[in-house]
Each structure stands twice: as structure tokens, then as C-alpha cells.
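With one protein chain held back, the other chains of the complex are shown just where they sit.
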Amino acid sequence: MNTSVNLGGIKMKNPVTTASGTFGFGLEYQPYVDLQRLGAIIVKGTTPKPRAGNPPPRIVETPSGMLNAIGLQNPGVERVAGEIMPRLAELGVPVIVNIAGDTVEDYALVARRLDGVPGVAGLEINISCPNVKKGGIQFGSDPRTAVEVTRAVKSVTGLPVIVKLSPNVTDLVGMAEAVAEAGADALSMINTLLGVVIDVDRRRPVLGNITGGLSGPAVRPVAVRAVWQVYRAVSLPILGMGGIMTARDALEFILAGATAVAVGTANFVNPRATVEIVEGIETYMRENGFSDISELVGLAHRA
Amino acid sequence: MNTSVNLGGIKMKNPVTTASGTFGFGLEYQPYVDLQRLGAIIVKGTTPKPRAGNPPPRIVETPSGMLNAIGLQNPGVERVAGEIMPRLAELGVPVIVNIAGDTVEDYALVARRLDGVPGVAGLEINISCPNVKKGGIQFGSDPRTAVEVTRAVKSVTGLPVIVKLSPNVTDLVGMAEAVAEAGADALSMINTLLGVVIDVDRRRPVLGNITGGLSGPAVRPVAVRAVWQVYRAVSLPILGMGGIMTARDALEFILAGATAVAVGTANFVNPRATVEIVEGIETYMRENGFSDISELVGLAHRA
Amino acid sequence: MSQLVQAEITGHAEPVPGVSRIEFYAPGLARAAGPGQFVHVRCGEGSDPLLRRPISIHAVDRQAGTVKIMFQVVGKGTAWLARQKKGLLDVMGPLGRGFTTGQTRRNCVVVGGGIGAAPLYFLLQELAREGCARQVKVLLGARNAGRLLIKEETERLGFAVRVATDDGSAGHGGPVTELLSEELQANPGFIYACGPVPMLRAVCGMLESAGVPGEVSVEERMACGVGACLACACRVREAAGGENYRRTCVDGPVFAAEEVVW
Partner (left out) sequence: MSQLVQAEITGHAEPVPGVSRIEFYAPGLARAAGPGQFVHVRCGEGSDPLLRRPISIHAVDRQAGTVKIMFQVVGKGTAWLARQKKGLLDVMGPLGRGFTTGQTRRNCVVVGGGIGAAPLYFLLQELAREGCARQVKVLLGARNAGRLLIKEETERLGFAVRVATDDGSAGHGGPVTELLSEELQANPGFIYACGPVPMLRAVCGMLESAGVPGEVSVEERMACGVGACLACACRVREAAGGENYRRTCVDGPVFAAEEVVW
């Protein structure tokens, strides 16, 4: 049985990775999961300089989901490249670094610094973080800047580049086509949906940042729809995510057209979710007579 | 204690109404609710001609939500105006008719036919139904056509016109500003989010229509965010909806800036939801020392 | 008229593994209910699962004021329901159009497949009350002998029961439709059927060929259960010609066999 996939040049032994920002730098989850069972690890969004992040409260639970407004707290690319990657590289699992910034130059700077760092197998460009005022959101909703960022990153790195799309747009397919044209090697979707929760007793928004990003099972139908639509229009491999809790959820994305899947919020609920999903996909393939995972990718369009 | 509100010219004795498509023509819920307790009743989307709707399955449950793809099944404006409105008018509750169509002319035609029909207190223009192939979605995501529809309807009716916005857009505020400029008397938000669910056993989308609209508590944070943002930018009254199950949920919308709220999916779970929300808002006002509901509208921006 | 009640659970059983039977106290509902109607049950307190689940009324005891439902655990809603052994159940009902009984339908065959037997027992209670147990043939199908439902109770009501199992472990070895085939030879006046879609499709086909009228209870995903949301569309042939969608929750769940477009 073959479960290995090629995500735009990143070779994964199975299609399961972790969603950026939900799995730290991986090592936090070592007491619960054998990290070597993962297809890849995507680490927290990294910016040129360290960032302190947003004032708390940073999260609030919502029906079958949660809002987060972490605000891209991270130690900066220097420490990621110099201190964290050497430890992660030892695992022998492909590491994909999620990169973010306030300007096109920021993205290019982080990408350049990570080029050639041992263990880094690819970059995921977060043009869609809804929690950073100056940055993300504009890049993520305007195809022109998305194209600019993609080009800038591609021009300074030899690594495979995945562009992560925001669902908070009118024309997701148009955005996908634009960044594909600009040279992206793969697309990942979805980032979080913009949301607000009001505390009815205090009569104020709960989050320090007011708005936050909605993730978890609540958004899964929206995420599967994104994969479904983009798969029909764009030939790049897709990394699907958004509310995946179980192997069956992951299979929804794969059948809709995702080559690989990322597990995010589920890690908080079940720290073993990633590995259980790897195993569940294998069981499904065995029970349903599939010998290669590639047979399943996009099958719901054809079956 | 005053709970009455004025929604762009529609006088409601309290801020609670029903979301279009979830309460039929109202009479279906008579065994469970005293319809006269409602601030208004918004009925099913109405088109020029009768429509058969989409093939089943038309709904699928999702985590804390549901997808629907009813496909605007309705008896057509003639029967609504001629047979249904006379029965509804007897209730003495303001009825708002939700109108839809495939072309700008369709909207104008339905609006004109309903002008002067006894009992009709206002129109809600559905420019955002995600389940009708030719219609809705384009109007709802392109400000120019949204403006055109709004103008066309306004020019043929003396009734207050509420324009219902889609959350499936990049720039909701821009859309709100555009239709406000075009003469809308109020804005309602949100319609459903576009989603897909795949049946992993059959390896096919569950819905006959493939895509459907996500509603229910899952979308509430997205809906509250929409109200929050539009309230800051546009001075029109807002009818808020999306996942309201309880009075506390309704108050989130009011505190975020909604003048009135609509209850949709909650009716399916608790057919008495609307009336319980009316009562719960009154209790909240009493316990927290508010004597007029207008003090609460948008309070989370100021408190 | 349909009611929304918080009904106390008064009994709980697991007649076969994976199938639960719950009895609850709801005298108004018991009085109003007819065979083939259903209740719409809230399954859980939070918002996952969210929607109510439609479950047919399995039996009523109007004297005691109790109602029984019998259901198979297939997903999270029914799994939750099966765990409720006491306390209150949030129930709406009776809902829908049930089976029509009466003088002209006494010489009939009642066919149930699997959990489809659930609503038929209430029908048989009524038929027994109308005093025609002797004229009615009851055919019950199941995967195997261990999964047969309502056989003993039905016999206790005075009906003759014929059984079919897929594996032949009880009665006829094969689908229950093969028994119906035989019974159709005897020119019955009416057929009542409930069961999985392939079985109902086959039954409707057989009735059409044989020219025998009947009623079938169909299932469709529901939201409101009261005719308001148009979720539960069932495609039917209109008497006036042409096809149309009808609402399973108020125009069904029981339809005339010749109406349903499979």
C-alpha cells in the first residue's frame, strides 16, 4: 500500500501534516505522538523579527470551533533557523516553515534566510493571517499583492513554495489561479474565517484583538468546498485543512481533491489526532481496496 | 420597558423575526409559537414563477451547523400575494417577503407585484442565495449588480427594502456601503456560507446540488463579525442573523450593532426559539437595568 | 395536534444488539398519534448533534399515556439517544401523514425489512384493534434470526407472521420480497411496507406489476419536521400528471406506493 505523496516537490511518506500555529515547533507534542509517523511538520508562522503577539484573551471557544488572535507571536527567523531547526532536523521528517510579514520584503527576507537551512523541506506563505493588522489580510484578499509575494519568495528560494489561501474572499478560484500563474508549487487552504464573539455580560468583544480567526470542525464544510472548487480549476497539488478531527474528515478533503491534509485545532482536542488520522487513512484504504493514496485524490469528482 | 424597533421603516414591537426559508410562511409553526409574539415574520424566498427546487438530499448536518440546498422552491409570487398573504395578514404581525430571482427584472417584477398587498410590511432582497446557479451568487458578490438590483426594486415599491448580504465576499463593508448608497433602507446579514460535505462511503458529495449553504451556531462568530464591521461603517439599521439559538446569542448581535435579529436554523432545533428569545431579551434588559432596547444596539463598540 | 413535550423516559430496552426501544410518558401525544406518524427528537444538549432526529412511533399505550420508539444506532444522534435510560426527552409530535386503514384495506399484507418493522408494529396494533388480525399477513425480513424484530409481539396480537432472513437462519432464506411475491398470488387487497430503500423500490415495482395498491413509509433527511424548510423533498408522480417534490414530513412519510419516484 502506498500512502506517500508529493506536495509540489515536498516528498511526504503519508499525506498528513500539522497546521501552522497549532503544533508549535513540533517538539511540544513529543510526549503524545511519535513525530516520525507524520508526513511532514508545518511550524508556526515566522517573521523577520521576533513578535510578542496580541494581548490576551487570545482565544475563545465557539460552537464546534474556536477563534484565535495569537498575533503571530514567534521568536523571529534567526532563532528558528539557528536554534530550532537544528533540533527539528534530527527527526528526519520534512519540516515546512510557515512565513509571514508586513511587507513583500519581509516575506522575501524570511524565505532567503531559510534557504539551505538543513531540515527545511519547503515554505508555506501565509498571505492570509486575519490577526495581523498591517499584514496578511490585504495580501490574502488582493490577487495582485498575492502574486507579488509569491514571485518575491520564489525568486529567493530553491525550496518548494506553498501559498496558503484565505477563505475570506469572493473569488477563491481566481486567487488560486493567480498565485499558480505566479509560480506557486502548491496551494494550501483554508486559513481561518474572520469572526467576533461578544461577551454579553461585559458587553465587550471577548478577544483582546476584537476579531479572531475561526477554526475547527465548524469551518470544515467551507474548507472542503474551497478544495472542491480549486481542484476543478487549478492543477497544482492542494494541502487541505480546516476542521479535520478524524481520518474520515481527512478523507473528505482528499476525495474533494487534496493531495495532503493538515491537522490543526484537532491537536488541542486530541493530541494524538495526527497519528490516528494516518492510521485511519490506511485502514480505510485497506477496507475499501485502494492500494495507492493517489487513487483517492479528487475521486469524488469522478465517482 | 421599550423593546420596539424601527427597521428602516418597518415597525416591530420587538427586535425578533424569523430568517427567510426557515419558518415557511409562518403558519407551519403555529402549534408551537404564538406568532403574535414575534416582531415580524420573514417568509420564504419568492420568485416570479413557482420553482420546484433542487434534487434531494437537500440538507446535511455538519458540526454545530447544517448545509442546505433547497434551491428556492416556492409557489411563485402570484400564490404568495393571492393565497398566502391574505391568511398571514390576519395575524397583524408585520410580514417581510424575501424576494429572489435570476435577473434584475425578476426582482423588480416580484417587488412590484407585492406592492400594496395587505400585510406586506417590507421586502428583503436576497442577493446572496448560494444555491441557485444562475442567480443569487453573482448579485451577492458583485457590488455593481447589487446596486442595480437595489435601485430596480426601490424604483417599483414604496415598501421598505432590506438588502440581504452574503458573507462569501472579500469586502463586505464595501458591499454594504454600495447598497446603502443605492437606497437600501436596511441591511440584513448574513446569508449562508458556501460549503460542501463529502460522503466518504459513497465517495460523492452528499447534497444533490453538491454545494450548499452553511447555517447554524457554527457560523455565528462570522455573522457577529459582519454586523460588527458594517455597523462601524454604514449608518443603516442592520438585521443580524446567523446561528442565533438563544437570547444571549441574539444579544451578541444587538451589542455588535444589529437593530433587530432573525432566528433561522434554531427553529428546527427548538420550535419555540423565537418566543424564548423575545422573553430572554426582556429578562436581560430587566436584570441589567436597560429600559429601551435602543440603548443596547451597538453598545459593545462604546462600552 | 402536534405538541412539543419534555417527556419522561419510562422504559428502555435493547431488543437486538444495536437497536434500542425507548418508552416515554406523553399522554397527549399518545392520544393524538396514528400509525405511520413520527416524532422529532432532540438528541443532546449542545449544538453537536444539532438537528432533531425523526423516529417513527413504534407503539402507543393510550391508557397508560406512553409512547414507544424503536431505532437502530447508526450515527451520533441515535448513539446519544440509546444512552438515555432515564430523565426527560425533548420530543415533538405526532408529525406527518401516517398509514390509512379502514374497511377496504383489511385483506392486506404488511411487509417490514430490518428496522423498518418499527412503525409497522403500531400499524398492527391498530389493525388488531380494528379486529382484522386474522385477515392480515405479516412478512418480516432481517439479516439473520438474531436480528428479527417484533415477531413475538406481533404473534401475540394474533397475526400470522412469515419470516425471511438473508442467511436462512430463520424462515425463508432470501429477501422478504420473495415472500411478498408469493403472497401477491393470493390477490391481497392492500400492501403496507417499510424498510430499506432497495426493498421499498422492489415492493413498489411488484405492486405496480400486480396492480395492487399499497402504502410505503419513506425516509428523507429532515430539518424542521413541520413543513417549513422544504428539506425533506420526496419526488412523487402527481395524479394530474407530471412529477413534483413533496415534503416527506407533512405530505408523508407514508405515500401511496404508486406515487413515489425511486
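So that you can tell them apart, the chains are marked A, B and C in the order they are listed, and the count of residues begins at 1 in each.
Note that in this section contacts are C-beta pairs under 8 Å (C-beta built on N, C-alpha and C of every residue); 3 or more make two chains touch, one makes a residue touch a chain.
All values reported here derive from a predicted model rather than from experimental measurement.
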What are the shown chains that the omitted chain is in contact with? A, B, C
Residue of A:G216, A:G257, A:G280 or A:G298 touching the missing chain in the full complex: A:G216
Could you tell me which of A:T17, A:S64 or A:T211 touches the chain that is not displayed? A:S64
What residue numbers in chain B mark contact with the hidden partner chain? 63-64, 217
On chain A, residues whose C-beta touches the chain left out of the figure: 21-24, 28-29, 31-32, 44, 52-61, 63-66, 68, 70, 73, 216-218, 245, 265, 267-272
State which residues belonging to chain C touch the missing partner chain. 44-49, 76
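Here, only the chains that are shown with their structure count from here on.
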Winner on C-beta contact pairs when A-C is weighed against B-C: B-C
In whole angstrom, what separates the CA-based centres of chain A and chain C? 47
Chain B to chain C: how many Å between their CA centres? 36
Using the touch rule from the top of the page, what residues of chain B touch 2 or more other chains? 63-65, 216-218
Listing for chain C: what residues touch at least two other chains? 46-48
